[in-house]
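== subunit A ==
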Amino acid sequence: MLEVSHLRKVYGPDPSAAPAVADLDFTVGDQEFVCILGSSGCGKTTMLRCLSGLIPFTAGEITLRGKPVTGPPEDMAFVFQDYSRSLLPWMTVRRNIAFPLRYKGVERNDARRATEEALEAVGLADRGDRYPWQLSGGMQQRVAIARALAYRPRILLMDEPFASVDAQTRSGLEDLLLRVKERYGITVLFVTHDIDEAIYLGDRVLVLRPPATVGHAVTVDLPRPRDQVLTKQEPEFARLRGELFAAIDGGSVAA
Partner candidate 1 sequence: MNRRVLGFLLELALPVAVLVGYGVWASRAQSFYFPPLDEIGRYFGELWLFDRVGSDLVPSLTRMSAGYLASVLVGVSVGLLLGMSRVLRTAAEPVVEFLRALPAPALIPFSLLLFGSGDSSKIFVIVLGAVWPILLNTIDGVRGVDSQQLDMARAYRIPLAARIWRIILPAAGPRIFAGMRTSLAIAIILMVVSEMVASSNGLGYFVLEQQRSFAIPEMWTGIILLGVLGYVLNWLFLRVERRVLAWHFGLKGLAGPATGRTRSAGRSPFGKRRASPSPTPAHSSASSDGEV
Partner candidate 2 sequence: TDYGGDLSGANIAGGGDGDTLVVSETAGVPSSFLAYGVRQGYFADEGVDLQVSPSSGGASVIPALLSGDIDVAGSNVVSALIAMGRRMPIQMVAAGTSTDETEERDFAQLVVPEDSPITSPDDLDGTRIAVNSLQNINDVVVNSVLGEAGLTNDDVRFVEMPLPDMPAAIGRGDVDAGVLIEPFATIGTSQGLRPLAGPYVHTRPGLQIGTYLMTSERVAENPELVAAFRAGVERTAESIAEDPDSFREALPEISELAPELAERMNLPVWRGSTNRESVETIHGVMREIGLTEADLDYDGWVAD
């Protein structure tokens, strides 16, 4: 579905400067859930922004369903790391979520229903009429997630989407994400700093090393549907955690 080969991205006008992404190769299958780990500043966000066609890359190739990516593809949703700035302060929470639906051609009634469902799912049903800046940080992040889910994308890019929510809400959102993914057959690229989360969610976990090259790739062979308690008790889970911990440790330049 998504193929990345020899991707290179250098910020700024000088192509010989230090790259943010040096030479990245990987593929993502249809409806696969790929988690991405990597130390801070190793190029994860940059990579996602290249994949999504938001910024041009310096060299290499990205193809999505066989077509090269030159701009944001259809049916893609992106949850940005800087969630609070990606919400529009002049729209209420509800309108922020419903906003992209209209232009995707969703019927007004369907859009309304999808919005309410998403709000409900992230636990903000009673905050629909607030403005984003009237919400706490974690709530804002959940609004950004709700917007992506309500959009029913075919490919979903998430950049540390659960960084600002508490452990309990986080588990709830993880399970929600898995359910939604299953139901609508979404392909997900998920950046996180939490190894457990990466294993729990992913079909595969990639470890990036600065400047973004795939340092390690792990296939997660845990049964689905997953369960917050049972899955994390499997010996395989513990093994994977150990493997990934070592991979990150060994690969990253002391950070």
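How were these candidates chosen? In short, all candidates are chains of the complex that A comes from, given by their letters.
One rule holds for everything that comes next: a contact is a pair of C-beta atoms (placed from the backbone, for glycine too) under 8 Å apart; a residue touches a chain by one contact, two chains touch by 3 or more; residues count from 1.
What you see is a predicted model, and the numbers here were worked out from it, not measured in a lab.
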Query = In the complex, subunit A is touched by which of the candidates 1 or 2?
reply = 1
Residues of subunit A defined as touching candidate 1 within the complex = 49, 52-54, 71-72, 74, 76-78, 80, 82, 85-86, 88-92, 99-100, 102-104, 126, 129-131, 133-134, 151, 157
